[in-house]
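A protein chain is absent from this complex, but the other protein chains hold their places.
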Amino acid sequence: MRARVFVTLKPSVFDPQGTTVADALHTLGYAAVRDVRQGKYFELDIDAPTSDEARRIAGEAADKLLANPVIESYRIEIDTTAEAVAR
Amino acid sequence: MRARVFVTLKPSVFDPQGTTVADALHTLGYAAVRDVRQGKYFELDIDAPTSDEARRIAGEAADKLLANPVIESYRIEIDTTAEAVAR
Amino acid sequence: MKTIPDDLIQQHGLTRNEYEHILEMLGREPTVTELGIFSVMWSEHCSYKSSRVHLRTLPTSGRRVLQGPGENAGAVDIGEGLAAVFKIESHNHPSFIEPYQGAATGVGGIIRDIFTMGARPIALLNSLRFGPLDDPLVRRTFAGVVAGIAGYGNSIGIPTVGGEIAFDESYTGNPLVNVFCLGIAKADEIVKGVASGVGNAVYYVGAKTGRDGIHGATMASAEFDEKSAEKRPAVQVGDPFMEKLLLEACLEVMRSGALVGIQDMGAAGLTCSTCEMGSRGGAGIAIDVSLVPQRETGMTPYEIMLSESQERMLLVVKRGREAEVERIFDKWDLHAVRIGEVTTDGRLRVTHHGEVVADIPNTALTDEAPVYRRPMAEPAYLAEAQRLSLAALGAPPPVREVFRRLLASASVASKRWVYRQYDHMVRTNTLVVPGMGAGVVRVKGTARALAMSVDGNGRFVYLDPFLGAELAVAEAARNVACTGAQPIGATNCLNFGSPERPEIMWQFARAVEGMGAACRALEVPITGGNVSLYNETDGRAVLPTPVVGVVGLLEDASTVVRRAFRADGDAIVLLGRGGDELGGSEYLKVFHGLIRGTPPVLDLALEAALQRLLVRGVAAGLIRSAHDCAEGGLAVTVAECCFNTSLGASVDVPAVAAAVPEFGQIATLFGEAASRVVVSVEADRAAELVALAKAEAVPAAVVGRVGGDRIRVAIDGELAIDESLADAEDLWANAIGRWFDRPRAVA
Partner (left out) sequence: MKFAVVVFPGSNCDHDAYHAVKHVLGQDAAFVWHKETSLAGADVVILPGGFAHGDYLRTGAIARFSPIMQEVRRFADAGGPVLGICNGFQVLLEAGLLPGAMLRNRSVKFQCEHVFIRVEQTDTPFTSACRQGQVLRIPIAHGEGNYYAEPDVVERLERNRQVIFRYTTAAGEVTPEANPNGSVHNIAGLCNEARNVVGLMPHPERACELAIGSADGLAILESAVRSVSQGAFPAAGAGAKAVAAAR
């Protein structure tokens, strides 16, 4: 099963990378892009019998490792259709 | 309107970060996590009349700046409900 | 029965004749895996088939040379039982396709070449060429390459202590990314890339093998054309963390004495490392590729043998010491896998799940690879390009404008925007940081230091390949000597167009001859290097760009000298003599868009004397700062001596005799005559320095003094430049950053 974990900086935290991307887009003429926030995206292939179990594991991984609660928050989506592909 | 852009390494491209995260999760006892791929996640707040227009702008931004077509691919989701929040 | 179709042979970059040769050597048709193996080993990149006959003429031996060309890197004796191990390598094509990863993996590759010799890498340099920065795509490439070099070098913890960057339209579609690395080894513990000892185990260690860069080696030898986009192989992604582990673990394994030989898997990966190690040791190697750790499923033997996945090493381990070696790698969380053993028959035998998929004599892939003496012809452009008519240029621009624009021209301007991104201080050895002249690192545990510089001027080589290459050697050695170090060895990276064109081959051959001549005269043997051909876009070659890296030895590190003036009131002495030398200059390029004329004349005897003088003058404590006159000429050099000091200068130099009198001032101030150095000396010791120069038969004159807050340059007593130091410094210091660090757009 595949868990998707999105880690984003909390709204109150300044995002130097997002700001730089927004500036670059403005320079390229995309004035319509008002703001950009950059985060991280993880795909976890998990051996789990149920999607609840996969969610639990992904949640623990995010709490312990993938996100830093001081500056970041996260969101998890489970894709039950994704085959865990060995790479 | 908010566009979410997920940028991931193409499947055949080596992902040292994801591999290192997977190793760390194994060390922490999460053997069920078979594989990790790490990507980037962008939230773009876009002033656009329609979601098609927002998607077009986000697509151009991804092509030109957010993703590196040589090694990365991207996916876009449009969230029409998200209020563009000034931060 | 014929099973290999012609188009497959062609796709492998092999000519009809080469293929016939393969049939002859094998006495049968090759398997597809064998075809791949031949194709990469016989590619220009691995076989040096076009360049070999010329490279043989370079001087490669000398009193201090411990290891000349042929191993993973060269080595010179630096005293106290130590050796400096160094080499330069190109990663041009990969850096165009993916600037960050291309440059990063270039750094990773050259570092592996150094530590496989048993040396701890302690310094990096890079030599870069790009198109003009006003092109946004060039800016992206430039920023990506710099970030890639930084990303890899910083992470692995090897300081980048210098380099050079120049810009020219010819590099727009084909940037040059040459990376130099230097390490220190015990002179009697240098490790080689040999396989020997029948029955010794062959180990694979490092990253898993993926389908990265398959055909990378052949790609590096094929011109870019419209279709290259389709041929684009998966880009290799660098993993500096893995390489840091490999570096530490391999050095530990080497210290254990359990190792016979080691080689990294760079271009042509497992293929190159196995057959080269076997061939050097006069042995055979048998491996089972199904044992190779793989990142992807279903990989074929062909793919495994040709993969160019990064951060992988091949080791031959002494029999009975296997467990010890495995333990060391385990400690570093690395997995050493035994994939085969050394055999007696001199063949590379590859099996896959028991089936033999390749069985080739090693020497067929290495020593007996094709060698070409390709046709050469003097290029048609040359005679015309060498004709420079200053009179035809009209009235020269005002001197002040020239001064200001040259300071801000990207090739001359400060590269701080670049090297600020490089960790140049890690390892706490850096005595001279980037921007202050040749990079200098101390050798801990001794009083010594090593200076190093990479240089090359493509315009000069374009206008006269022989002289241009001589000038490159002279400049690199002079930069090193400016710190007080004695040049002791050199490496080179030869970046040219397609060798299949006679005029390119002619440039190449002449450049190698010139390089050899200068290395002989200056006593800096070439201990290794790299050739990068096919640097072309749509049939147009880059400026021929041989880059020379010179290493120098400073016996007493505490005497080291830098570019910048030191104290108010010091005398400024000009060593060497000026001349009407505007051919190929930065001035002509910036103001007239021209690459014309003949490069500055070079008197190698004078150059050698000048370098001796610098070394003696620094050792005697006379010379307090030294800076070589290069792009932009004397006026720019004097200004650069003032920058980062808040000390101005006033100088008065004699006019040079110019062919066209109206250009007299320009030639005097901005001509690029060779063998000139601006030094500073305590005022009351200036006469001593001039006397020392006389003894070495080097022209020397006190031309001014350090001080004030302006840069003043007079010609025969008449003030020609009078610029505020702060203004001049701002132009120079921020020119490159201005292309990038634009004011934030307001949303």
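Which chain is which? They are A, B and C, in the order written, and residues in each are numbered from 1.
Here is the rule we go by: a contact is a pair of C-beta atoms (placed from the backbone, for glycine too) under 8 Å apart; a residue touches a chain by one contact, two chains touch by 3 or more.
Since the model is a prediction, treat every value here as computed from it, not as a measurement.
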| item | value |
| --- | --- |
| Displayed partners of the chain not shown (whole complex) | A, B, C |
| Residue among C:Arg139, C:Lys244 or C:Arg577 touching the omitted chain | C:Lys244 |
| Full-complex contact with the absent chain, from C:Ala123, C:Val138 or C:Ile156 | C:Ile156 |
| Among C:Leu14, C:Val433 or C:Ile595, residue touching the chain not depicted | C:Val433 |
| Contacts of chain B with the absent chain, listed as residue ranges | 16-17, 20-21, 24, 27-28, 38 |
| Absent-chain interface as seen on chain A, which is shown | 9, 12-17, 20, 65-66, 68, 70-71 |
| For chain C, residues in touch with the removed chain | 147, 150-151, 154-157, 239-242, 244-245, 331-333, 419-431, 433, 442, 444, 557-558, 741 |
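As a working rule, only the chains that are shown with their structure count from here on.
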| item | value |
| --- | --- |
| Chain B and chain C: spacing of chain centres that average the CA atoms, whole Å | 37 |
| Residues of chain A whose C-beta touches two or more other chains | 34-35, 86-87 |
| Where chain C touches two or more other chains, by residue | 295-296 |
| Partner chain C, residues of chain B touching it in the complex | 9-10, 12-16, 20, 23, 68, 70-71 |
| Residues of chain B touching chain A in the complex | 6-8, 11, 18, 21, 24-25, 28, 30, 32-48, 57, 60-61, 64-66, 84-87 |
| Interfacial residue positions of chain C with respect to chain B in the complex | 97-98, 100-101, 207, 210-212, 232, 234-239, 241-242, 295-296, 309-310, 333 |
